[in-house]
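I have a structure I would like to understand better, so I am pasting it below and will then ask my questions one at a time.
Note that this complex is displayed minus one protein chain, with the remaining chains in position.
Our next item is chain A:
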């Protein structure tokens, strides 16, 4: 086709402009000329003019004044003008423009033009920018064209129908019969269009999907033909016969076979054949294999076929081509929950991909590696992950750090290992960890009581090395304050002993206090730690006194407040200082992680296991008891996740320094107000009452008291409790499970609730016990807990 000389001259002129300003000048002149030409009624170069305008538009300059010209050109009888006119419409008009409605009539006429190329222009434009209204208007025309004898038109009509269905869902019904008959076409273009149309119809309507399931054998037959056919020059791509069509058929089969045994069975052999026979040396073959794998994994396939599919992904992981490794990992990520064991087999390769220089591949490898951590591989996986953390790109560090923490929390083989791992992360990537790491770690350290000495020594040494990583410094300060006595004693069996004297420790804390690298929060930690040491050291208490008094005039309000209060503790309340600063109790955490792939119930700490109840199988795992209990909560609509599945820190963590202040705040108290008690259950001899005490804005202590009003003993008395989803619950151990006759001794059990969202507090309590050989179980719901001061 001969080039458009006027167009090319203009392009040359624009390109020879040396500056942006010059270019703008050229464009302005050209646009003025184009405008003038548009105004002329009948001229030869109309299509060239519009083409020029479209070029200018592509450079980013405004071209709305060309919209009407497009409308005019489309209506012209000349093919060359129609062609550029429709192109202009696709570029300048979209369904949001009013002018687009004006071309509806032209399109309608052109759809039944004698020349297939004119028809094609109309179809193409409708499929590109047709609004819902235009689509509704012209749908019957399209349906007619779907039944034409001309393959060229049929294939275009099919994709036009796809666009119409996307715009106006209900019109799917109209096209279904024609789509069905197109499946018997031989022409690949038409067949491809038909498959795309059927896919679209099935995705949008379950009834249509049901009907098209009958076409599975036909699709399988077509696919077999493609796979087994010899070389066809027209459709061959790198040894695969029409991979585009194969992939679309596979995708349609996936939709039809999903959740349907019969359909899945019918395609099983074909999928196995494609999976084993497709040449995987080039991208085309791998594209088909990839789609096959996706299909196998999404339908109800035989286990053998599934294993085959996962193995293909495993082979992909070893492929030299990065693209293939990338998509393999994306797919494995999707199935790591359901086919965990199969994916585990490829763990080694996945972990190797952590070292891939490509950032996209690294990211996928990280996500997948974290998903594959389990109790059996935790040690080796952690080694790899920590290695990764020290060399990974910055944008992945936060994700890697949190993933490592989560994995460590769930699968630590020992507390010391856990603490070491966290310390390692803090020293390597301390700046990228999330905020809640600090209280979580502190809570963890308090529970590992045998390791306090070891931990404080390690942290102290880390602190001496580097005070720039804030989370590390905060944890270190807290530990030094809390366990300073252990630090100074010097002997610790797990670590080489180093003599630490009081002045060194105070020096370290003062360095943190004074450093410009320390954040205000960190300095708060350091000050409180210094204060705590006043009861743990013997010689340098005066030094502490002076540090604290200096900060009494600090500019930072928080520090100043603390310092003033600590001063007060030294002066007026010195008799209380030892008690106030003594060792903290172990903080209970009320969450557990979920285990990876292992489903046998892990005992959830807080809920007491239910003893055997008459009629229930004795081996029922406690975890399912928890779920059962939560299902009782009709108000939370979704199937219960354990109320304690968030890994957030427990009830009482404001910063530990804050706890101290709360204690001081509580020193000048009014006498305790009487706590309201309400009866909750009175049946079969058991009297259960409930009382609450407000601990803070969001936390509450509920005490359940049970007594026996019959004259026979009650045994195996247990309570379970469930609360709304957003509330965290922690049940302490009951005082006993034996209720002697006549209420001589009561059983109490404390439940601690944390209600951060301040939802209405309801509680469902399940009472179980045995009395005179008969087992009882009952449930009672408390709709609102009594308000308490």
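Just so it is clear, a contact is a pair of C-beta atoms (placed from the backbone, for glycine too) under 8 Å apart; a residue touches a chain by one contact, two chains touch by 3 or more; residues count from 1.
FYI, contacts and distances are computed from a predicted model.
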**Hidden subunit of the complex - UniProt protein name among "AP complex subunit sigma", "General transcription factor IIH subunit", "Cysteine dioxygenase" or "Proteasome subunit beta"** = "AP complex subunit sigma"
**Message:** From the list A:253, A:327, A:425 or A:587, pick the residue that touches the absent chain.
**Reply:** A:327
**Asked** For chain A, which residues reach the chain that was dropped from this view?
**Response** 1-4, 7-8, 11, 15, 44, 51, 54-55, 58-60, 78-80, 83-84, 87, 94-96, 115, 117, 123-124, 127-129, 152, 155-156, 159-160, 162-163, 166, 188-189, 192-193, 196, 199-200, 203-204, 233-235, 237, 242-245, 247-248, 251, 283-284, 286-287, 290-291, 294, 322-327, 357-361
